[in-house]
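Mind looking over this structure? Questions follow.
A single protein chain has been omitted from the complex, and every remaining protein chain is retained in its original position.
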């Protein structure tokens, strides 16, 4: 992974936005089985709005714009949690024009803490928090170099390993043991986003990401 | 037809009540096609209640009890019209213990007038009024003797001859030309009642009707 | 179209029991299926009575209350009460100044109320009749007297009720009630039926993507049946038909009622109201005291009715006068 700059962020967001248009129906269906069926809309609208925002060069302010965009259009749980994560990252990166890849695990940790505070959630409750945590650990282990395959693997494994457990938080909690066997929609969304990001990373040089590999 | 006495009236009402239980579904269906589908209930409940009433020997007061019974339990159009007819007959026969068969056409005329006043209806609008009118004419013509076959024939012919015309009064009016081809439920009810009455007349001697033939 | 009930035959009586138990300060049931104000008749005031089939709450019973009606007689679902029940309601409403019968134009109700009136005559209680016939879809203007009475009746209840509260005479109250009745035009549209408990089946059938314009509140056939249309198109047609029957222009003042037949939610009524108001704004017609809600229903039927009530000074004063029942409070 290269360093994070505002143009890199813009490119990544744009790529996720395009991918989200495509995977929105899958997410709506997953959320329909365990909730209110709006997660695909939430994710595609949020990234769509963020992709349309003009990002300043300051990485922190660029993340702030993305957070605001998310908040404007998608105020469901997931939208608010993503906005919370983006806001935490914005605070941590404010005043810098580039953030090295080595900062990423720390930023993820900050985002995770903010999301846990916002949603009063804990790890192990079968939510997006578990996904973020797993990816953070994977990046920590992997260290430098192309971390995306490990990130994708961690995100995918989280979905699969939690499938056999019941949801303990959010709307899906209501289904109790009925949620066993089903993928948590938020974990699935995270996985699809990370996969989209991996695809985005490959032609990174051409889209403004400073490739550090 | 014999003369009308309170016991004869009670027997006739009882016979119609039994028959009405059987033909109620047919009437509900006919009324369902052109109205609110309650005519079978109206007729069977009304005669059922009248059959349960204790009738005084005074023919007029006996008809009054029947009218009241009808009014108590069935206040749909048909129920009210039947009650109106019974009330008019009650007024015309009050103070007598027996009424000769020759009075019947006149009583029917009185009932018809009362029903027309109550329902603000006219002949030719495809309602029970037409049935009553046709039966009255048939009895007038037939004079003395067993008038029931003629009455039944007149009632049946009314249903059939009006079938091809549109309803002009009551709920069925709303269907306009959509009512063409369908039997008027009220005319059908009248026909079924007269048929039941004919059956009642046959074993009349055994059930208290003074058979004058 | 699913119901919460015990035995269908008990539907009406249990409902009335519950109504009186919930609002003992407003309603009383002194004899079966006759509902009066909790305090009974008001001495010296003209009594206002209505009646008709059950299944239309708040119509009819709900509109008994201060500044509104004095008593109602209630039948089975969608069926007329008996003449004797109507007569009893009128007796209970009489405060010595006579009674006005104010009810919808349905065959059974008309015949029974006429009979009830004859009964009262014999008891020397003066009474008059105003029949409500506001549904423009149910007969041409030349045959206005044949029209059905629908949601517009609540304007007549309110206005006549306020006039009676002023201690106007029976003749005066009757004249004002007739004026209110004449001032109202309504039209309905339906999307899905309701179930009459004792019948157990839907009152009509409509395809999943169909609506019927002009349908009556008991499922009486309307003007056309076709694919559903957007809310604005539906509202436009309803307004066009009402305005064709009662042309309005600058200087006119009206109240309008956008009424749900039961299942249609307030959200959708407001979408319709928005369009109806735009139409009247275009004509320069002023709207005062509009009503949006469930004022006259057919249980769980889906659909809406639209009523225009054209006001003059007197009608507006009376419409705005204080009133109170469980469903409508004007302060």
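Residue numbering begins at 1 within each chain, and the chains themselves are lettered A, B and C in the order written.
Convention: a residue touches a chain if its C-beta (ideal position, glycine included) is under 8 Å from a C-beta of that chain, and two chains touch if they have at least 3 such contacts.
These numbers were taken from a predicted model, which means no experiment stands behind them.
The chain not shown here is in contact, across the full complex, with A, C. Considering the whole complex, the residue from A:36, A:113, A:141 or A:160 that touches the absent chain is A:36.
Touch with the chain omitted from the figure is made, among C:116, C:272 or C:319, by C:272. If you put the hidden chain back, the residue from C:191, C:239 or C:319 that touches it is C:191. Contact between chain C and the absent chain runs through residues 1-7, 11, 14-19, 21-22, 54-55, 57-58, 62, 191-192, 194, 208, 211, 228, 230-232, 234, 262-274, 277, 290, 292-294, 297, 299-300, 302, 304, 324, 326-327, 329, 331. Within chain A, the residues in touch with the undisplayed chain are 36-38, 41, 71-72, 75-77, 79-81, 84, 118-120, 169-171, 173-175, 178.
Going forward, only the chains that are shown with their structure count from here on.
Taken together, the touching pairs give a contact graph of some other shape, not a line, ring, star or complete one. Looking at contacts between chains, the pair that accounts for the most C-beta pairs is B-C. In this assembly, the C-alpha centroid of chain B lies 33 Å from the C-alpha centroid of chain C.
Residues of chain A in contact with at least two other chains: none. Not a single residue in chain C touches at least two other chains.
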